[in-house]
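Missing here is one protein chain; the remaining ones are kept as they sit in the complex.
And then subunit A:
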Amino acid sequence: MRRLPAVVAVVVALPMLVAVLVHALGDDREGTWIAPERRRPDLSGHTLDGRPFTLAGLRGSPVLVTVWASWCDPCREEFPLLVAAARDLRGVRVLGVDLRDAAGAARAFLTETGATSFPHLSDPDGRLALELGARGVPETFLLDRDGFVVDRLIGTLTPGWIEAHVPPLLDP
């Protein structure tokens, strides 16, 4: 009983300290992404060349969705990889989501990077990026054959990421 104050002190102070540490350190550090519920994003709209397009039309194939913008320099760096993926990875579809961009600048960007071989949805108000749960640009989402998000990469795409994540979704 004589040790009661010390015991109480520990019981009170220790959780407080841990709580403060959890609150301070467990915040929104980069890379700490907690997956929301398993979802099938509904991406539909018009492509940059004005054609209606819906993601549901790609069901049956794994899809790499890239969120990009012409004002984003890292997007320019990663686009050769996406162009190569669209060309070389048989069975994989690639889709661009052009975030809050000027149409002319976006088209010039695509011409410059040679990324005209796959469709790009125009996202002038960011609704499609939010539908994906995107954190910014560039960001890549990998969807399985049923259209569910199975992985994502915040930041610039790398060959290693594609090699590690895309082949498991392909036919043996």
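FYI, a contact is a pair of C-beta atoms (placed from the backbone, for glycine too) under 8 Å apart; a residue touches a chain by one contact, two chains touch by 3 or more; residues count from 1.
As a convention for this text, contacts and distances are computed from a predicted model.
Undergrad: For the complex's missing chain, which UniProt name, "TROVE domain-containing protein", "Cytochrome c-type biogenesis protein", "Tryptophan synthase alpha chain" or "ABC-2 type transport system permease protein"?
TA: This omitted chain is identified in its UniProt record as "Cytochrome c-type biogenesis protein".
Undergrad: Out of A:Leu48, A:Val137 or A:Leu169, which touches the unshown chain?
TA: A:Val137
Undergrad: For subunit A, which positions touch the chain that isn't shown here?
TA: Residues of subunit A in contact with the hidden chain: 2, 4-6, 8-25, 27-28, 33-37, 39, 41, 69-75, 99-102, 105, 108, 125-127, 129-138, 155-156.
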